[in-house]
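Yeah, one chain of the complex is gone here, protein chain that is, but the others are all in their spots.
Think of it as A, B and C in the order they're written, each chain with its own count starting at 1.
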Amino acid sequence: MRVEVLYFAAFRDAVGKDGETCELADRSTVADLWGALARRVPYFARFPVMPPAAVNREYAGPETTLVAGDEVAFLPPVAGG
Amino acid sequence: MRVEVLYFAAFRDAVGKDGETCELADRSTVADLWGALARRVPYFARFPVMPPAAVNREYAGPETTLVAGDEVAFLPPVAGG
Amino acid sequence: MFLTDSPIDVAGLLREARSSDGALCLFVGVVRDSNDGRATTSIRYEAYGPMAETQIAGIVEELAGEHPDVRLAIRHRVGELSVGEASVAIAAVSPHRAEAFAVCRAAIDRIKTTVPIWKKEFHPDGSSDWVDPTR
Partner (left out) sequence: MFLTDSPIDVAGLLREARSSDGALCLFVGVVRDSNDGRATTSIRYEAYGPMAETQIAGIVEELAGEHPDVRLAIRHRVGELSVGEASVAIAAVSPHRAEAFAVCRAAIDRIKTTVPIWKKEFHPDGSSDWVDPTR
């Protein structure tokens, strides 16, 4: 199945793009997606734990199961205001 | 000696004027002045304790000794803001 | 001069921030349409002017001593105010927000308890009373 992954701020700079479509096994979780990204992107591999994630614009834990077409974002530490 | 006494808000309404000159014995205190006023003004006589007072525009306790020409004010509960 | 008998330029207080300030906390006290369940048509604020000025200056100095990074601007209205008008406005500017909030809050709390200003509420039936916060 395919999901849309979005990158912001420092994560976008590290990956070099705003987002991409990722191919994953059915019933993959947010943690599975992070693992796949960390294997490919050295910047992500350095994170001791998965950063906060959002699925379809809501915060979602690592065990959240993804479905085809989900919009997933891993979020650098926020610093608004 | 003479001191100037000022009345504000509910106190002014009770006394019927903004202020007056009071004749006091030398070395009278703020409490002495309050006592003299309370003997004359029924509204003041009803106060169980002396209200906050100011001498020359600074808060002053009941034992403060007055000198001729002092500006004294007894202050209703403040409600600014 | 902290007291004024003209409308307070609240928006003007937003320009108090210096380039080193990251936070501005503004408090505005507004005349509202009722108090303790009774309708209010207007409020008259009366001050012991010279003492109120001294007391507010003392509050500003005290808070500047406790929080040297914070700058405070305070205006208090006197006279007859309609519902919706600002009676008091306090701006605290600071590099960080915690101090801006703390100083702004402390300023209004101290003003309400120590500055000789009184308010008389006018009601729709023509009656009026001096507000006694201790009652």
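Rule of thumb we're sticking to: contacts are C-beta pairs under 8 Å (C-beta built on N, C-alpha and C of every residue); 3 or more make two chains touch, one makes a residue touch a chain.
None of the values given here were measured: they were computed from a predicted structure.
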In the full assembly, spell out which visible chains the left-out chain is touching.
A, C
Check each of C:44, C:97 or C:123 against the chain that is not shown and name the one that touches it.
C:97
Considering the whole complex, which of A:16, A:42 or A:77 touches the chain not shown?
A:77
Touching residues on chain A - with respect to the absent chain
6, 8-10, 13, 54, 57-59, 73, 75-81
Absent-chain interface residues of chain C come out as 10-11, 14, 17, 19-34, 83-84, 95, 97, 100-101, 104-105, 108
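As a working rule, only the chains that are shown with their structure count from here on.
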If you take the mean of the Cα atoms for each chain, which one ends up farthest from chain C?
A
CA centroid of chain A to CA centroid of chain C, Å:
49
Counting only Cα atoms for the centres, state how far chain B is from chain C in Å.
26
